[in-house]
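Heads up, one of the protein chains got dropped from this complex, but the rest are sitting where they should.
Let's look at chain A:
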Amino acid sequence: MFALFENPRLRGGIHAEEHKTETSSLPIATDFPLPKKLYIPVQQHVGKPAEPLVMVGDKVLKGQLLAYSQGTISAPVHAPTSGTIVDVKDFPAPHPSALPIRTVVLESDGLEQWAELNVVEDPFQLDPEEICLRVGAAGVVGLGGAVFPSAVKLSLGRKNKIHTLLINAGECEPYLTCDDRLMQERAAEIVAGIRLMLRGMDAPKALVGIEDNKPEAFAAMREATRNLPNIVVSQVPTRYPMGWDRQMLRYLTGQEIPADGRATDIGVVVHNVATAYAVYKAVCLGQPLISRVVTVSGAALAKPQNVEVPIGTLMSEVLAYCGLDKAKMARLVMGGPMMGDALPIAEVPVVKACNGILALSHADIEEPEVQPCIRCSSCVTACPVGLLPLEMASRIKVNQLDAAVDLGLKDCISCGSCSYVCPSNIPLVHYFKFASGELVKRQQAEHKAEQTKRLIEDRNHRMERIRLEAEAEAQRAAEARAARLAAQQQAQQAKAEGTEKTAPGVAAEETA
């Protein structure tokens, strides 16, 4: 209400109903039964898909490389358990479209036989480059949902001389508690991961930001960092989207990342807390990223809880484990309810990016009719970026995409705060996502048109060149003929000295 007294470091945001208590007090379930078949997509990260190096029929061990990373921005994937490769095919991806992508299908043998792991005596003595290499080889990606290859970020951090590693433990999305539980139960391992990251980047200090609705996690992390003055654990207010790294950075340090820049530009690298845990496992235990903790929650479940599941497990199996009542489920969401994607089917694999599986009931997603905008400016107040959602939406409605871009459409992070608060229930984010999609399409079309134009121009140039060459050739030929003729004439003249002269006009005409 009294925005005047608001912290200028904290702009916008909303208080959404949390729905966290259902799962935050229960320990992470580690006894999830090993599925018969695992479906491991080769692209679970930002960047190029990994290239499969196994063939159908191959026997693989747990942790064995299944597909290797391709190019600088990519990440490998590993076998979540031991067994046989039964297929490499296109399989529906956990995406709103459920479009099939390349997927390795692994039939488990139930033995859980580990491949030989590459463990070092003292990981904290490793060279920074070596840490990055190991993190990259273990297929660690940002587990907060961004799934950017972590090793790339670490190397980038080392090159850019960063001063702060920001560990994002905001977990601001409603329902989700997987990071919360991870911190409560495995704080020491997370801190080890943070120390490795610091070493991997040659960075002097780390900040950990935890929303103040997770006091136990905060206490556990405090305890684990008691003797480490260079890792500062702080509480941040509970206000979605606190977990937007730029918001958290602004809150903790007062710094803003320039709109056209990266965190490294101001000497900061941001990693998710679950990523720190994965780094610990990769470097200290030599284990690649083959499982993750997922929050399984929602009113359609009898036993909502956090579960550690192998990557590649079908969501339907995880839901069944948590007591899904199919009749009650009105929508299946991967991720949190604010930014997560609604999935059309549950027969899709859990991937590295999947921090939540929500089976929501009708009451959870009740959607009243859309009414006209009453210009209440709630959306303006709620936007953490400082945009004018109502103005952008009204431009997009009449298809003035450029006007919307002028208003800052490209800075929109699709956090959904505006839609959440809109009393008229206007699907604002939907407009913005649609418009961004249109812009990409338009850009592609422009690109294509430009290319076509270039091709045509090239062809014209070529034709022109050919024509010019042909002309030059013709001229040369003509000149040569003329020269020949002239020589003949001279010869004739010389021969016919004293005899009748040839009419000069004829020769002139011929050479013309």
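Convention: a residue touches a chain if its C-beta (ideal position, glycine included) is under 8 Å from a C-beta of that chain, and two chains touch if they have at least 3 such contacts; residues count from 1.
Throughout what follows, contacts and distances are computed from a predicted model.
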Undisplayed chain, where the name is taken from the UniProt record, one of "Carbohydrate ABC transporter membrane protein 2, CUT1 family", "sulfate adenylyltransferase", "Succinate dehydrogenase/fumarate reductase iron-sulfur subunit" or "Ion-translocating oxidoreductase complex subunit D": "Ion-translocating oxidoreductase complex subunit D"
Absent-chain contact - pick from A:A188, A:L228 or A:I257: A:I257
Residue among A:K37, A:R222, A:K303 or A:R331 touching the omitted chain: A:R331
Which residue of A:S377, A:N399, A:Q451 or A:Q475 touches the chain not shown here: A:S377
Residues of chain A (touch criterion as defined above) contacting the omitted chain: 1-4, 11, 14, 16-17, 96-97, 174, 246, 250, 255-261, 265-266, 329-333, 337-342, 344, 358, 360, 363-369, 371-377, 380-381, 383-388, 390-391, 408, 411, 416, 419-425, 427, 429-430, 433
